[in-house]
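Reviewing the structure listed below.
Apart from one protein chain that is not included, each protein chain of the complex appears where it belongs.
As written, the chain order gives the labels A and B, with residue 1 at the start of each chain.
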Amino acid sequence: MSEIAIKADKLTKKFDDFVAVDAITFDVKQGEIFGFVGANGAGKTTAMRILCGLSKPTSGSATVAGFDVYKETEKIKRNIGYMSQKFSLYDDLTVMENITFYAGIYGLSDKEIKDRGESLLSQLGISHEAKTFVASLPLGWKQKLAFSVAVIHEPKIVFLDEPTGGVDPVTRRQFWDLIYEAADRGITVFVTTHYMDEAEYCNRLTVMVDGKIDALDTPTNLKKQFSVDSMDKVFYQLARAAKRSGD
Amino acid sequence: MKQLLAFVRKEFYHVFRDKKTLLMLFGVPIAQIVLFGFTLTNEIKNSRIVVADYAHDYASQEIIRKIEASRYFEVVKSNMSHDQIETAFKTGTIKIAVIFPANFYNDLSHLNKAQIQVIADASDPNTATTLTSYLNNIITDYQAQKAQQTKVPYLITPEVKMLYNPELLGAPNFVPGVMALVLMLICAMMTSISIVKEKEMGTMEILLVSPIRPFLLIISKVIPYLIVSIINLITILVLSVVLLHLEIKGSLLLLFFESTLFIISSLALGLLISVRAESQMAAMMTSQMSLMLPTMLLTGFMFPIENMPLPMQVLSYALPSHYYYVIVKAVMLEGLGFMSIWKETLILAFITTVLVVINLRSFKIRLA
Partner (left out) sequence: MRTLKFLLQKEFKQIFRSKSIIFSIVFAPIIQLILMPLAANYDVKNIYVAFVDHDHSTYSQKLINRVYSSIYFKAAPYSASYDDAMHLIEQNKADIIVEIPQGFEDNLVRESHDKLYLAVNAINGTKAGVGSGYLGAIIRDFNQDIQMQWKQPGHFAEAQTIDVVTNNWYNPYMSYFLFMVPGLMVSLLTGIGAFSASLNIVREKEIGTIEQINVTPIRKYHFLLGKLIPYWCLGMIVFTIGMLVSRLVYGIVPVGSIPLLYGFLAVYLLTLLGAGLLISTYSDTQQQAVSVAFFFVLIFNFISGIFTPIDSMPEWAKALAYISPISHFAQVMRMVVLKGSTWPDVLPHLGAVFALGVVLNTWAVLNYRKTT
């Protein structure tokens, strides 16, 4: 399991003279849950968008699932799942129609769509809601559903951009159960968050400040490194030095 | 007051930072004036006419020369058969054909009577009517010229004076219409879309819980569009004078006063739509269906109201744009004063008041 899923080397993204991502370098191993922690505006989302092939980097290099982020974005897209903070399911389609649509455009066969769709619904305990419009689901359910849809094609890597924004702690816990299950199946999870309790759930994580990576290790080692007893304090120490203010 | 200013400033940022929307806000009025001024003329000219001259004599040649000299026609000389004319009509390259039979001059000078055949592509009836009447005039002229050599008795000469628009241009008729249309469009459609957008995005709730009073909130949404409309009004007037050489005959002050009244009524309509519409698309559809089209069709600037069936004429009298159009025409083109338009002004003011009252009521209900 020591194969490299994501590799970034001095990856940089500038918007005019604003450096959103400043020469970040890191590796993510296959099957790992890798956390990207940082204040709003630290550059997490920009970095993730580059890795997903949504945005071209200005300089540096990176590969995702072995493919180059400059030239092989479409190949990357075949191997990843993605769920963003902006809600990604169609409100005016039903639960099952959303599943069918996303599974369909990833090229699953009709039988696969039916089987996986049903098992997904029963896993989430919402089989009876298959014909409900997504618009009328509670937010927590929507987000769990969005995650399950993002991994329905069993991608190598799944990118989650602040997936639990605005949901209650219980639902967040349930959401992380889903993440662990996916990781157990060998899916690499790349997640951004600004909840420090979530940071604790990651195998390894890095704290991003002003577009730079300041620390990268397991939660335990990071706490040791900064001689504190919680991730909150690690984050606080690093973020204090930040020049950019969050929005 | 300070709060209001803060909100107005925010709305201005929204409006002025969005370049593509600005194209709509300021580009449409300019484009419309240019288009209406130069292209929307109902005058018909440069129409291609086939002349089949089987006579080829002194008289036919002279008439053809007259047709060629007219700016209404572009002559194509060709002795086409009926079938060939039909083919030309079907490809749409030719509008009308005139055929001089053999012995035209002979018949005319010996029998005192000769015939010319005109075939018009009447798929566009107005063009066909107009072109045939141009041709008739040319031929009548020719006859009159011939007749002058002999003295014509008991002659009545009508002396025609075209008032306000001696060259019969399209622009004078359209400019007041464009003003009504543009102001209506920007005030009603853009306002309603921008408010519904805040509803859709959920930012409306945030604004509603802020300490600003809802009434002021709405005022602040409306002010930028009011200002944009007044800028547009000035642009339209300047362009009409500079580009279309139209003279503003009446009082500018009166014109601005009446325009402001109309703008307020349009803004009130936009607000009403925004109360009802659930999505931006719905707001757009509603304003198009219930404001744009009626304004274009029923104010009387594109199509004559007296030709319409009675229910539509009645409807036309319920539109604020109808009165505004009449007022602008009177003040701007005919140079009339307030005394000639006080009735229209009163009705416009009445409609505006009703709309504003309905709006205030629906606010209270919304907040209850």
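What we mean here is this: contacts are C-beta pairs under 8 Å (C-beta built on N, C-alpha and C of every residue); 3 or more make two chains touch, one makes a residue touch a chain.
None of these values were measured; they are calculated from a predicted model.
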Chains shown that the absent chain touches, full complex: A, B
Among B:Leu35, B:Val238 or B:Leu346, residue touching the chain not depicted: B:Leu35
Contact partner of the left-out chain, one of B:Asn103, B:Thr235, B:Gln280 or B:Ser362: B:Gln280
Selected from B:Leu239, B:Leu261, B:Ala330 or B:Ile351 as touching the chain missing from the view: B:Ala330
Residue ranges of chain B at the interface with the undisplayed chain: 18, 20-21, 23-25, 27-28, 31-32, 35-36, 38-48, 86, 89-92, 95, 108-109, 112-130, 132-133, 135-136, 139-140, 142-143, 146-147, 150-166, 168-170, 172-173, 190, 193-194, 197, 278-282, 284-285, 288-289, 293, 297-298, 302-304, 306-309, 312, 326, 329-330, 333-334, 336, 340
Interface with the undisplayed chain - residues on chain A: 52-56, 73-75, 77-78, 80-84, 86-93, 97, 100-102, 104-107, 159
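In the analysis below, only the chains that are shown with their structure count from here on.
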Length of the line joining the C-alpha centres of chain A and chain B, rounded to whole Å: 56
